[in-house]
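The complex appears here minus one protein chain, its other protein chains still in place.
Take a look at chain A:
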Amino acid sequence: MADRRRINGPPAGTRPPVYASLKESKTGVSERTLRQRQPTELRKFYLKTGMIPTASGSSYLEFAPSAALAAARSNPKSLIPPSSALKVACTVHGPKPLPRSVPFSPNLLLTTHVKFAPFAARKRKGHVRDTTERDLGVHLETALRGAIIAERWPKSGLDITLTIVEAEDDRWWGDAPDSHDASWGMLNVLAGCITAASAAIADAHIDCLDLVSGGVAALVSDDASTAPRLVLDVDPAEHRSIQSACVVAYMPARDEITELWLKGDSSRAALEKSDGRTGHEALIDGAVDAARGANTILTDAVRESIARSFAQV
């Protein structure tokens, strides 16, 4: 049944455009751009707090576009973008008193909403939250709940809303889904959401144990002959196949992980001989390193936010 609260398109539905054979295309989109960064080199990102003055705390996070995407933007040749760059806006409302209907809670009640904009991904998303968005919300809540000192606000609630204006790709757009395939882009989105939400919570002056940041590591195999190798901050569009990937929410000062999400088969990792770790240990360590990197930017953004609030007083 059509949604009567929204304006619906043609009743029979519409079809996304199909592009003619790209093999003969002169625009050069059919070439995959491989990763230019070192395996341990992280992408740059932009993080700013206080962009949305009506909220008690807010932040905006944007990943730097890859070299291919930056080239495609400055000198467009094809209508198909080579990769995409995460853009997340986060708002925090609260702490606010719980409505009377909610039973007594000695702790701060956390609600997280993650919503993709309809134009966020290659495939158009609906306006109603789907299961992946709800799943991301649950993961995010777990990651943040470990960091917030919830017992300082009894009978209160905190609403955290994340709007994904642009998401990450799950694979290179020209690849057909294969057996190793999963929604790898979700892990990057979650890591970005954790970092952005952490900045917004700090911007709302809510007591936390530490600034929690997200990091992603993956085992990728760019050709079938070699064993998969470990890369940090993976962009799924830049790899032929991802074997396994892991996202962590990490608090560096306490050396604690509040959320761990590992996907895929991590048993065949190509590690050095002297390295005694198993594949998944290496993967988690890699993700923690990536989170540590993100934490430096997060700290700077929070410092700016605090300087701004002192200037206002």
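In the analysis below, contacts are C-beta pairs under 8 Å (C-beta built on N, C-alpha and C of every residue); 3 or more make two chains touch, one makes a residue touch a chain; residues count from 1.
Here is the rule we go by: contacts and distances are computed from a predicted model.
Peer 1: There's a gap in the complex where one chain should be. From "Dynactin subunit 6", "Ribosomal RNA-processing protein 43", "RNA polymerase II transcription factor B subunit 2" or "N-acetyltransferase", what does UniProt name that chain?
Peer 2: The missing chain's protein name, per its UniProt entry, is "Ribosomal RNA-processing protein 43".
Peer 1: Which candidate, A:Pro53, A:Pro103 or A:Pro177, sits in contact with the chain we can't see?
Peer 2: If we include the chain that is not displayed, A:Pro53 is the one touching it.
Peer 1: List the chain A residues touching the unshown chain?
Peer 2: 5-20, 22, 25-27, 29, 51-55, 58, 65, 69, 73, 76-81, 84-85, 87, 89-93, 96, 113, 115, 117-122, 124, 127, 129, 159-161, 163, 165-166
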